[in-house]
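A single protein chain has been omitted; all remaining protein chains appear in their positions.
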Amino acid sequence: MTQKIRIGLVGAGWMGKAHASALANAQLLFGPEYGVAEFAIVADANEASAKNAMEKIGFERMSTDFMDVINADDVDLVDIATPNSFHYTVAKAALEAGKNVYCEKPLSISAEESKELAELAAKKGVINYVGYNNTMNPANAYVRELVQSGALGRIVRFQGTYDQDQLLDESLPITWRHINKLAGSGALGDLGAHLLSISQFIMGDITRVNAMTETVFPKRPKSAGSDELVDVENEDIVTFMCKYANGAIGTIAADRVATGRKNYLMYEIQGTKGSVRYDLERMGEVQVYFHDDDVRDRGFRTVLLNPEHKGYSAFQPAGGISIAYNDMKILEVHELFAALTHNEPYACNFEFGYKIDRTIAAVLESAKNEAWVDVQ
Amino acid sequence: MTQKIRIGLVGAGWMGKAHASALANAQLLFGPEYGVAEFAIVADANEASAKNAMEKIGFERMSTDFMDVINADDVDLVDIATPNSFHYTVAKAALEAGKNVYCEKPLSISAEESKELAELAAKKGVINYVGYNNTMNPANAYVRELVQSGALGRIVRFQGTYDQDQLLDESLPITWRHINKLAGSGALGDLGAHLLSISQFIMGDITRVNAMTETVFPKRPKSAGSDELVDVENEDIVTFMCKYANGAIGTIAADRVATGRKNYLMYEIQGTKGSVRYDLERMGEVQVYFHDDDVRDRGFRTVLLNPEHKGYSAFQPAGGISIAYNDMKILEVHELFAALTHNEPYACNFEFGYKIDRTIAAVLESAKNEAWVDVQ
Amino acid sequence: MTQKIRIGLVGAGWMGKAHASALANAQLLFGPEYGVAEFAIVADANEASAKNAMEKIGFERMSTDFMDVINADDVDLVDIATPNSFHYTVAKAALEAGKNVYCEKPLSISAEESKELAELAAKKGVINYVGYNNTMNPANAYVRELVQSGALGRIVRFQGTYDQDQLLDESLPITWRHINKLAGSGALGDLGAHLLSISQFIMGDITRVNAMTETVFPKRPKSAGSDELVDVENEDIVTFMCKYANGAIGTIAADRVATGRKNYLMYEIQGTKGSVRYDLERMGEVQVYFHDDDVRDRGFRTVLLNPEHKGYSAFQPAGGISIAYNDMKILEVHELFAALTHNEPYACNFEFGYKIDRTIAAVLESAKNEAWVDVQ
Partner (left out) sequence: MTQKIRIGLVGAGWMGKAHASALANAQLLFGPEYGVAEFAIVADANEASAKNAMEKIGFERMSTDFMDVINADDVDLVDIATPNSFHYTVAKAALEAGKNVYCEKPLSISAEESKELAELAAKKGVINYVGYNNTMNPANAYVRELVQSGALGRIVRFQGTYDQDQLLDESLPITWRHINKLAGSGALGDLGAHLLSISQFIMGDITRVNAMTETVFPKRPKSAGSDELVDVENEDIVTFMCKYANGAIGTIAADRVATGRKNYLMYEIQGTKGSVRYDLERMGEVQVYFHDDDVRDRGFRTVLLNPEHKGYSAFQPAGGISIAYNDMKILEVHELFAALTHNEPYACNFEFGYKIDRTIAAVLESAKNEAWVDVQ
């Protein structure tokens, strides 16, 4: 039976369009019984953006005031794709109005705001979904299965980094990413949060952290080509040691000026019976080692994603065929729809988003104080 | 300005749905000015399939007779996604009716049929597009640019293979793929044709071939679980040497029982100034070597696909992010739409399809006669 | 008990010194009970070379006439490290004198000469060893074990190439390698012979071949810097298809102008239950795939060489530690010594060398005649 889900989108920029594309494709892949997106209303403070999105995506109407989305009687799901610093305000209004909410990551730009949202969502009992799409990656689902089934034995060590070099060029001007009241933090919140979502998904809670940050380019032009330099307020690189509730230790980093790295979200997990390594630049393969394999024949296996790995079969009937980074967003929308129409469980609720944000807060405090800090 | 393109789809199976998904997504990525697909009519001999496709994809009407598509006044583009052995009949009828045609690869299952179609298409002056989607891969577009710009020097050697192990299991029953009147050939037409399309696209015409074929499992169960074994009529593996019009030599293979290989379309091109290596199991990276790099520092470069490579920027604003195998189909539809609405040129016309099919015919003849055979 | 083996070396160039180094190191690794080399006499037509080798290596005496080595009463082993075109003459004389012979690869530069030597060696009953050192590589020993134990199932396909770019530069002058009466053939005898030795060792006899050759740079300067160009007499690239006595098919190539490749001796073997891939540029790792591994977890395993692989433990007590290309020569000397002092069997006798040379002859004939040729 077709299940119509009427969408109210707040934020009509690049991310808003990416959400709309995923919302449209979920039906093609999973069928109308899981949900058919109807594009009711889009709001953006920038009128031209709102109009453009309405026309290109096919929303029925538009507004420059996000409260028109919150207050719309015909909206089933408020989809938040605004700049990060507005997530809190819009999500809070949507929850208070009793709406189901789909919020792009991060949940907010501070642990306090995220905590408030998580508590409010729990109280309201609505769907509260944060778009940590990497948890949808069939590779990460596979690794989680290996970890949680005990196939790797007792988990001992997690190492990961998310490195890009998009901000390497010193002449790139200051952006919202460099200003804390807009971004909350630097590489940590932007890139590190993705890695933390995987860590949370696979390893569970982090209990203690000890961090170091570095701003490689402490000043940037005020605008493109400008001679006036202004302060970069947050870290280009963060690296921290941590301890997990499951007994493992970890080292985690994020770096937005990592020369040569484009989308190098890499992690290794070591257990007493096996190990894995994954690198998002080679999205389709997972390195897996089993200590119990015959000594003569053992080695890291290059496992190509295939239909045995959760999510993959939505895209391809056979293994080894490339799926897209954006396909994780489609799987995310499907999980959200399954929650809405079939009451199925989902991992990335606001509590999950809050756990990441409180870890981020502890890391920032540790870096500032140069000491171990308990999470929360 | 929105350009509506009314689609008449023949064939409502897996491939028909893949086409429909690409047709729908092209607009999302490239905008309505390049074409908005309207799903007019779908035909499939199997009524249930036709009905299912109509409902899921949103076609306005359906039929069990493909001539209802050919004869429909409101159809701008006949999209052929039938089993391979029907391509010729449907394409011929569409051309004769003066319709634009979009035919899934291969153009037909024999060189004679394909030649006839190519000549007819040229005479009719309609759009005639064959869906060799690998030519849309930004990686292959990049390699073509390296070859054609002279960056690799004089081209000396091409080596490639397309290996999968989907038919490795001896207990898998006979299918249409094993029967020549349905498939034309075995691994050669199924897998090898994709590699040949890349070879044609990058290297140009093959002039001579010398081939060897092998049927590793010469008998298969008549049906799943059956004790009755029937003959496999065509090759599990083909390998051939060849000469190119550009002076290079080549070795090409295809293998549908290649243990461990999932989607291993791999090729290397060696020129006097540089070399490349590409492997579709790692779709997002191309290995490139430049002889003129400093001796101390030179080596194969792992180039991650990025917006400098044609087609990539439709999907991502920055490099190193995974795009999907299916995204090549979207780029294909975009090229087709651009031809329809903007009169832009395209590579994969029926003449291109015929060149591949005549090479296939020469390879089969060579393997039979155990001798060098001229192409055409 | 110490076993002294008195060495008579013919040829005091780079290869002679490499032999001497291996002869000296074998004792250090395997102990004096397997053989202690004593350097009795060295001969080289170039007196300065002979003298230099005597002094550096520590030979007791020298000569400019190789017959002084052949006729020396105190020589247990004649070690032939001359240019290839002299192998036949020296080896024949040594055999006729009843000496044990250790001949660097190739056995000779023609199948006829090699056949004569193999027959003479068999008749004389002396040790007759050809230095195909790649058969000593623990990686190749491991692959042979996988093949011969049936772990890979029925063997279906062999693919290999040996590519280097040492002769890529067009301005490099003509050398003995380019002249057939000195080299016998081009890339085939120089590089291809190494790959053929691995193929012979692991796969057994080749029965039919079908070849193509290419001379990329048909003329080269007469000497360094000269404007006078002379003909290159043999192939820069050879590629051929073949059939094996074990039922498998193969494609084999060698290329001395392969831009970007330094020591790319690569081969893949595909069986119905498993596959392997090996590349000498990554000498320490073998890629192995087992079809029977769990579908979710299977993939090519990167097996690092370790003490389970024959020969490795002579060098290292634990896996994953790099051994040298030259270490294969030490293992070769050890096998030779074990044959001399302990009567142990060895693979690379003159019959083995002849099999490679007759395959080379068939390949050359096939390329010339553009037809399939039976081996022998």
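Chains: A, B and C, in written order; residue numbering restarts at 1 for each.
The criterion applied here is as follows: a contact is a pair of C-beta atoms (placed from the backbone, for glycine too) under 8 Å apart; a residue touches a chain by one contact, two chains touch by 3 or more.
As the structure is a prediction and not an experimental result, all values here were calculated from the model.
When the full complex is examined, the chain removed from view is found to touch A, B, C.
When you scan A:88, A:132, A:162 or A:289 for touch with the missing chain, the hit is A:289. For the chain left out of this panel, the touching residue among A:271, A:284, A:311 or A:353 is A:271. For the chain missing from the display, the contacting residue among C:263, C:313 or C:376 is C:263, taking the whole complex into account. Mapped onto chain C, contacts with the missing chain fall at residues 14, 20-21, 24-25, 28, 31-32, 56, 164, 166, 261-264, 280-285, 304, 306, 315-327. For chain B, the residues touching the chain absent from view are 142, 285, 288, 290, 293, 295-304, 306, 308-309. One chain is missing from the display, and on chain A it is touched by residues 152-153, 156-157, 159, 161, 165, 168, 170, 210, 212, 214, 216, 237, 239-241, 249, 251, 253, 255, 257-261, 270-275, 289, 291, 299-300, 370-372.
To be clear about the criterion, only the chains that are shown with their structure count from here on.
Comparing the residue numbers each copy contributes, chain A and chain C share more than half of them at their mutual interface. Measuring from the averaged C-alpha position of chain A to that of chain B gives a distance of 35 Å. One finds 42 Å separating the Cα centroids of chain B and chain C. Chain centres here are Cα averages; for chain A and chain C they lie 55 Å apart. In chain A, the positions touching at least two other chains are 285, 304, 306.
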